[in-house]
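Structure record follows, encoded as C-alpha coordinates.
Yeah, one chain of the complex is gone here, protein chain that is, but the others are all in their spots.
Right after this comes chain A.
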(Lines give C-alpha, C1' and ligand atoms only; values in the text may rest on other atoms or scores of the structure.)
Protein backbone atom coordinates (compact mmCIF):
# COMPACT_ATOMS: atom_id res chain seq x y z
CA UNK A 1 0.00 0.00 0.00
CA UNK A 2 2.44 2.59 1.14
CA UNK A 3 6.03 2.92 -0.01
CA UNK A 4 7.11 4.27 3.33
CA UNK A 5 8.73 1.57 5.42
CA UNK A 6 7.42 2.67 8.77
CA UNK A 7 4.63 5.17 8.43
CA UNK A 8 3.70 7.12 11.49
CA UNK A 9 0.08 7.35 12.50
CA UNK A 10 -0.39 10.75 10.99
CA UNK A 11 1.19 9.62 7.74
CA UNK A 12 -1.16 6.70 7.47
CA UNK A 13 -4.19 8.91 7.97
CA UNK A 14 -2.96 11.29 5.29
CA UNK A 15 -2.25 8.39 2.96
CA UNK A 16 -5.75 7.07 3.35
CA UNK A 17 -7.40 10.34 2.48
CA UNK A 18 -5.11 10.68 -0.53
CA UNK A 19 -5.75 7.14 -1.65
CA UNK A 20 -8.78 7.54 -3.93
CA UNK A 21 -7.00 10.13 -6.04
CA UNK A 22 -3.67 8.36 -5.99
CA UNK A 23 -4.83 4.95 -7.20
CA UNK A 24 -6.39 5.96 -10.51
CA UNK A 25 -3.31 8.07 -11.15
CA UNK A 26 -1.13 4.98 -11.23
CA UNK A 27 -3.44 3.06 -13.49
CA UNK A 28 -4.29 6.00 -15.74
CA UNK A 29 -0.72 6.31 -16.88
CA UNK A 30 -1.39 3.77 -19.58
CA UNK A 31 -4.53 5.32 -21.00
CA UNK A 32 -6.25 8.67 -20.54
CA UNK A 33 -5.16 11.09 -17.85
CA UNK A 34 -7.30 10.35 -14.78
CA UNK A 35 -10.24 12.50 -13.86
CA UNK A 36 -10.00 14.45 -10.67
CA UNK A 37 -12.71 14.06 -8.05
CA UNK A 38 -14.04 17.42 -9.08
CA UNK A 39 -14.32 16.48 -12.76
CA UNK A 40 -15.99 13.19 -11.90
CA UNK A 41 -18.59 14.88 -9.74
CA UNK A 42 -19.21 17.36 -12.50
CA UNK A 43 -19.68 14.61 -15.04
CA UNK A 44 -22.07 12.78 -12.71
CA UNK A 45 -24.09 15.94 -12.25
CA UNK A 46 -24.13 16.45 -16.01
CA UNK A 47 -25.54 12.98 -16.60
CA UNK A 48 -28.13 13.48 -13.89
CA UNK A 49 -29.24 16.75 -15.41
CA UNK A 50 -29.57 15.15 -18.85
CA UNK A 51 -31.45 12.13 -17.56
CA UNK A 52 -35.01 13.57 -17.50
CA UNK A 53 -34.75 14.81 -21.05
CA UNK A 54 -33.25 11.53 -22.20
CA UNK A 55 -36.04 9.57 -20.50
CA UNK A 56 -38.72 11.70 -22.10
CA UNK A 57 -37.08 11.25 -25.50
CA UNK A 58 -37.02 7.49 -25.05
CA UNK A 59 -40.65 7.46 -23.96
CA UNK A 60 -42.01 9.57 -26.79
CA UNK A 61 -39.78 8.60 -29.74
CA UNK A 62 -37.71 5.50 -29.21
CA UNK A 63 -40.53 3.40 -27.80
CA UNK A 64 -43.10 4.17 -30.55
CA UNK A 65 -40.50 3.58 -33.25
CA UNK A 66 -39.45 0.25 -31.85
CA UNK A 67 -43.05 -0.73 -31.23
CA UNK A 68 -44.11 0.07 -34.79
CA UNK A 69 -41.17 -1.88 -36.17
CA UNK A 70 -42.30 -4.79 -33.97
CA UNK A 71 -45.88 -4.43 -35.23
CA UNK A 72 -44.74 -4.31 -38.83
CA UNK A 73 -43.23 -7.77 -38.46
CA UNK A 74 -46.58 -9.29 -37.50
CA UNK A 75 -49.80 -10.18 -39.16
CA UNK A 76 -52.05 -8.07 -36.98
CA UNK A 77 -55.47 -6.99 -38.13
CA UNK A 78 -57.76 -5.79 -35.37
CA UNK A 79 -60.72 -7.18 -37.27
CA UNK A 80 -59.21 -10.67 -36.98
CA UNK A 81 -57.28 -10.48 -33.72
CA UNK A 82 -57.06 -14.27 -33.55
CA UNK A 83 -54.81 -14.49 -36.59
CA UNK A 84 -52.06 -12.43 -35.01
CA UNK A 85 -48.67 -14.00 -35.60
CA UNK A 86 -45.04 -13.16 -36.34
CA UNK A 87 -44.47 -13.26 -40.09
CA UNK A 88 -41.08 -11.60 -40.56
CA UNK A 89 -40.82 -9.35 -43.59
CA UNK A 90 -43.94 -10.60 -45.30
CA UNK A 91 -45.77 -7.31 -44.71
CA UNK A 92 -42.96 -5.46 -46.46
CA UNK A 93 -43.27 -7.75 -49.47
CA UNK A 94 -47.01 -7.13 -49.53
CA UNK A 95 -46.65 -3.35 -49.39
CA UNK A 96 -43.74 -3.04 -51.78
CA UNK A 97 -45.43 -5.15 -54.43
CA UNK A 98 -48.69 -3.29 -54.13
CA UNK A 99 -49.60 -0.79 -56.82
CA UNK A 100 -51.52 1.46 -54.38
CA UNK A 101 -48.36 1.98 -52.40
CA UNK A 102 -46.35 2.90 -55.47
CA UNK A 103 -49.05 5.24 -56.77
CA UNK A 104 -49.15 6.97 -53.40
CA UNK A 105 -45.38 7.05 -53.32
CA UNK A 106 -45.30 8.66 -56.77
CA UNK A 107 -47.93 11.22 -55.75
CA UNK A 108 -45.97 12.04 -52.62
CA UNK A 109 -42.73 12.42 -54.53
CA UNK A 110 -44.42 14.62 -57.12
CA UNK A 111 -45.93 16.84 -54.44
CA UNK A 112 -42.61 17.00 -52.58
CA UNK A 113 -40.49 17.92 -55.57
CA UNK A 114 -42.88 20.41 -57.12
CA UNK A 115 -43.89 22.18 -53.92
CA UNK A 116 -40.37 22.44 -52.54
CA UNK A 117 -39.00 23.71 -55.83
CA UNK A 118 -41.71 26.32 -56.23
CA UNK A 119 -41.48 27.30 -52.57
CA UNK A 120 -37.73 27.78 -52.90
CA UNK A 121 -38.12 30.18 -55.79
CA UNK A 122 -41.05 32.08 -54.32
CA UNK A 123 -39.58 32.00 -50.82
CA UNK A 124 -36.33 33.47 -52.11
CA UNK A 125 -38.22 36.29 -53.78
CA UNK A 126 -40.25 36.93 -50.66
CA UNK A 127 -37.14 36.77 -48.49
CA UNK A 128 -35.39 39.37 -50.62
CA UNK A 129 -38.46 41.60 -50.46
CA UNK A 130 -38.66 41.24 -46.67
CA UNK A 131 -34.92 41.77 -46.33
CA UNK A 132 -34.81 44.86 -48.52
CA UNK A 133 -37.98 46.58 -47.29
CA UNK A 134 -37.22 49.74 -45.38
CA UNK A 135 -40.64 51.34 -45.09
CA UNK A 136 -43.22 49.37 -43.11
CA UNK A 137 -40.82 46.51 -42.54
CA UNK A 138 -42.80 45.03 -39.65
CA UNK A 139 -46.08 45.18 -41.59
CA UNK A 140 -44.57 43.55 -44.67
CA UNK A 141 -42.99 40.77 -42.67
CA UNK A 142 -46.09 40.11 -40.59
CA UNK A 143 -48.44 40.02 -43.55
CA UNK A 144 -46.12 37.71 -45.44
CA UNK A 145 -46.24 35.27 -42.55
CA UNK A 146 -50.03 35.14 -42.20
CA UNK A 147 -50.55 31.96 -44.29
CA UNK A 148 -48.07 30.13 -42.11
CA UNK A 149 -49.91 31.24 -38.99
CA UNK A 150 -53.23 29.74 -40.07
CA UNK A 151 -54.03 26.21 -38.94
CA UNK A 152 -53.49 23.91 -41.93
CA UNK A 153 -56.85 22.20 -41.62
CA UNK A 154 -58.69 25.51 -41.47
CA UNK A 155 -56.81 26.76 -44.52
CA UNK A 156 -57.49 23.47 -46.29
CA UNK A 157 -61.21 23.79 -45.64
CA UNK A 158 -61.28 27.31 -47.04
CA UNK A 159 -59.47 26.05 -50.13
CA UNK A 160 -62.01 23.25 -50.42
CA UNK A 161 -64.94 25.63 -50.24
CA UNK A 162 -63.24 27.97 -52.66
CA UNK A 163 -62.94 25.17 -55.20
CA UNK A 164 -66.39 23.72 -54.64
CA UNK A 165 -68.75 24.60 -57.52
CA UNK A 166 -71.64 26.76 -56.48
CA UNK A 167 -70.17 28.04 -53.23
CA UNK A 168 -66.56 28.75 -54.17
CA UNK A 169 -65.31 31.83 -55.95
CA UNK A 170 -62.38 29.95 -57.50
CA UNK A 171 -64.34 27.05 -58.93
CA UNK A 172 -66.64 29.42 -60.78
CA UNK A 173 -63.65 31.20 -62.26
CA UNK A 174 -62.47 28.04 -63.94
CA UNK A 175 -65.99 27.16 -65.11
CA UNK A 176 -66.73 23.59 -66.14
CA UNK A 177 -67.04 20.89 -63.54
CA UNK A 178 -65.64 20.44 -60.06
CA UNK A 179 -61.85 20.59 -60.08
CA UNK A 180 -61.56 18.56 -56.89
CA UNK A 181 -63.14 15.56 -58.58
CA UNK A 182 -60.41 15.12 -61.18
CA UNK A 183 -56.96 13.79 -60.47
CA UNK A 184 -54.76 16.33 -62.21
CA UNK A 185 -56.61 19.39 -61.01
CA UNK A 186 -56.92 17.92 -57.52
CA UNK A 187 -53.19 17.41 -57.29
CA UNK A 188 -52.61 20.91 -58.59
CA UNK A 189 -54.91 22.33 -55.93
CA UNK A 190 -53.28 20.29 -53.19
CA UNK A 191 -49.88 21.57 -54.27
CA UNK A 192 -51.18 25.12 -54.50
CA UNK A 193 -52.50 24.91 -50.95
CA UNK A 194 -49.20 23.51 -49.72
CA UNK A 195 -47.18 26.18 -51.48
CA UNK A 196 -49.44 28.97 -50.31
CA UNK A 197 -49.13 27.83 -46.75
CA UNK A 198 -45.42 27.08 -46.40
CA UNK A 199 -43.74 29.60 -48.68
CA UNK A 200 -43.58 32.10 -45.78
CA UNK A 201 -41.74 29.52 -43.68
CA UNK A 202 -39.25 29.01 -46.48
CA UNK A 203 -38.88 32.77 -46.83
CA UNK A 204 -38.21 33.12 -43.12
CA UNK A 205 -35.43 30.54 -43.22
CA UNK A 206 -33.93 32.09 -46.34
CA UNK A 207 -34.10 35.57 -44.85
CA UNK A 208 -31.87 34.37 -42.05
CA UNK A 209 -29.47 33.24 -44.77
CA UNK A 210 -29.66 36.59 -46.51
CA UNK A 211 -28.65 38.33 -43.32
CA UNK A 212 -25.45 36.30 -43.45
CA UNK A 213 -24.31 37.89 -46.71
CA UNK A 214 -22.04 40.78 -45.76
CA UNK A 215 -22.94 44.11 -47.31
CA UNK A 216 -19.30 44.67 -48.26
CA UNK A 217 -19.32 41.52 -50.37
CA UNK A 218 -22.15 42.88 -52.50
CA UNK A 219 -20.44 46.25 -52.75
CA UNK A 220 -17.24 44.53 -53.82
CA UNK A 221 -19.15 42.60 -56.47
CA UNK A 222 -20.70 45.83 -57.72
CA UNK A 223 -17.33 47.48 -58.18
CA UNK A 224 -15.96 44.28 -59.69
CA UNK A 225 -18.50 44.73 -62.43
CA UNK A 226 -21.29 42.35 -61.49
CA UNK A 227 -24.86 42.94 -62.58
CA UNK A 228 -27.67 42.47 -60.06
CA UNK A 229 -28.28 38.94 -61.36
CA UNK A 230 -24.58 38.05 -61.23
CA UNK A 231 -24.39 39.36 -57.67
CA UNK A 232 -27.30 37.09 -56.79
CA UNK A 233 -26.03 33.93 -58.45
CA UNK A 234 -22.29 34.29 -57.94
CA UNK A 235 -22.09 35.91 -54.54
CA UNK A 236 -25.33 35.64 -52.59
CA UNK A 237 -26.33 32.08 -53.44
CA UNK A 238 -22.96 30.48 -52.64
CA UNK A 239 -22.73 32.32 -49.33
CA UNK A 240 -26.31 31.38 -48.52
CA UNK A 241 -25.91 27.74 -49.50
CA UNK A 242 -25.98 26.33 -45.95
CA UNK A 243 -29.14 28.28 -45.15
CA UNK A 244 -30.72 27.12 -48.39
CA UNK A 245 -29.91 23.50 -47.60
CA UNK A 246 -31.41 23.80 -44.13
CA UNK A 247 -34.56 25.30 -45.58
CA UNK A 248 -34.74 22.58 -48.23
CA UNK A 249 -34.21 19.84 -45.65
CA UNK A 250 -36.98 21.12 -43.38
CA UNK A 251 -39.38 21.59 -46.25
CA UNK A 252 -38.61 18.30 -47.97
CA UNK A 253 -39.15 16.33 -44.79
CA UNK A 254 -42.37 18.22 -44.15
CA UNK A 255 -43.62 17.91 -47.69
CA UNK A 256 -42.97 14.19 -47.80
CA UNK A 257 -45.29 13.71 -44.87
CA UNK A 258 -48.09 15.73 -46.50
CA UNK A 259 -51.42 14.75 -45.00
CA UNK A 260 -53.89 17.40 -43.81
CA UNK A 261 -54.41 19.17 -47.13
CA UNK A 262 -55.10 15.88 -48.92
CA UNK A 263 -57.30 14.65 -46.10
CA UNK A 264 -59.51 17.72 -46.27
CA UNK A 265 -59.42 18.47 -49.99
CA UNK A 266 -59.87 15.04 -51.59
CA UNK A 267 -59.64 12.51 -48.76
CA UNK A 268 -57.32 10.62 -51.08
CA UNK A 269 -59.91 10.18 -53.80
CA UNK A 270 -58.95 9.85 -57.48
CA UNK A 271 -55.57 8.43 -56.61
CA UNK A 272 -54.42 11.53 -54.79
CA UNK A 273 -53.37 9.69 -51.65
CA UNK A 274 -49.95 10.37 -50.24
CA UNK A 275 -48.05 7.66 -48.39
CA UNK A 276 -49.09 9.18 -45.06
CA UNK A 277 -52.69 9.14 -46.19
CA UNK A 278 -52.37 5.51 -47.21
CA UNK A 279 -50.79 4.55 -43.91
CA UNK A 280 -53.58 6.33 -42.06
CA UNK A 281 -56.23 4.53 -44.12
CA UNK A 282 -54.71 1.14 -43.39
CA UNK A 283 -53.80 1.77 -39.80
CA UNK A 284 -56.71 3.76 -38.40
CA UNK A 285 -59.57 3.17 -40.80
CA UNK A 286 -58.63 -0.35 -41.91
CA UNK A 287 -57.47 -1.31 -38.41
CA UNK A 288 -54.67 -3.30 -40.01
CA UNK A 289 -51.88 -2.61 -37.56
CA UNK A 290 -49.38 -4.84 -39.34
CA UNK A 291 -49.65 -3.29 -42.82
CA UNK A 292 -50.15 0.23 -41.42
CA UNK A 293 -47.04 -0.04 -39.27
CA UNK A 294 -45.09 -1.36 -42.21
CA UNK A 295 -46.00 1.73 -44.19
CA UNK A 296 -45.07 3.96 -41.28
CA UNK A 297 -41.70 2.29 -41.04
CA UNK A 298 -41.17 2.72 -44.80
CA UNK A 299 -42.03 6.41 -44.54
CA UNK A 300 -39.65 6.70 -41.63
CA UNK A 301 -36.88 5.07 -43.67
CA UNK A 302 -37.48 7.34 -46.66
CA UNK A 303 -37.40 10.43 -44.45
CA UNK A 304 -34.20 9.18 -42.86
CA UNK A 305 -32.62 8.72 -46.29
CA UNK A 306 -33.64 12.25 -47.33
CA UNK A 307 -32.19 13.66 -44.12
CA UNK A 308 -28.99 11.66 -44.56
CA UNK A 309 -28.48 12.94 -48.11
CA UNK A 310 -28.96 16.54 -46.99
CA UNK A 311 -26.64 16.18 -44.04
CA UNK A 312 -24.01 14.75 -46.40
CA UNK A 313 -24.45 17.82 -48.57
CA UNK A 314 -23.96 20.11 -45.57
CA UNK A 315 -20.50 18.75 -45.09
CA UNK A 316 -19.32 20.28 -48.34
CA UNK A 317 -21.59 23.29 -48.17
CA UNK A 318 -19.81 25.59 -45.74
CA UNK A 319 -18.40 28.32 -47.94
CA UNK A 320 -14.74 29.07 -47.50
CA UNK A 321 -13.72 25.66 -46.31
CA UNK A 322 -10.81 24.26 -48.23
CA UNK A 323 -12.26 21.17 -49.82
CA UNK A 324 -9.09 20.78 -51.83
CA UNK A 325 -7.61 18.11 -49.63
CA UNK A 326 -10.83 16.21 -49.27
CA UNK A 327 -11.40 15.84 -52.98
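The definition used in the following text is that a residue touches a chain if its C-beta (ideal position, glycine included) is under 8 Å from a C-beta of that chain, and two chains touch if they have at least 3 such contacts; residues count from 1.
To be clear about the criterion, contacts and distances are computed from a predicted model.
**Q** Among "Transketolase", "DNA ligase-associated DEXH box helicase", "Sn-glycerol-3-phosphate ABC transporter ATP-binding protein UgpC" or "Fe-S oxidoreductase", go ahead and choose the protein name stored in UniProt for the chain not displayed.
**A** "Sn-glycerol-3-phosphate ABC transporter ATP-binding protein UgpC"
**Q** Pick out which of A:69, A:109, A:178 or A:226 touches the chain that's been left out of the picture.
**A** Of all options in A:69, A:109, A:178 or A:226, contact with the hidden chain holds for A:226.
**Q** Based on the whole complex, identify which of A:41, A:217, A:267 or A:305 touches the chain you can't see.
**A** The one listed residue touching the chain not shown is A:217.
**Q** If I consider the whole complex, including the chain that's not displayed, which of A:206, A:239, A:265 or A:289 touches that chain?
**A** A:239
**Q** Residue-wise, where is chain A in contact with the chain that is not depicted?
**A** Residue positions of chain A that touch the missing chain: 214, 216-217, 219-227, 230, 234-235, 238-239, 241, 319-322, 324.
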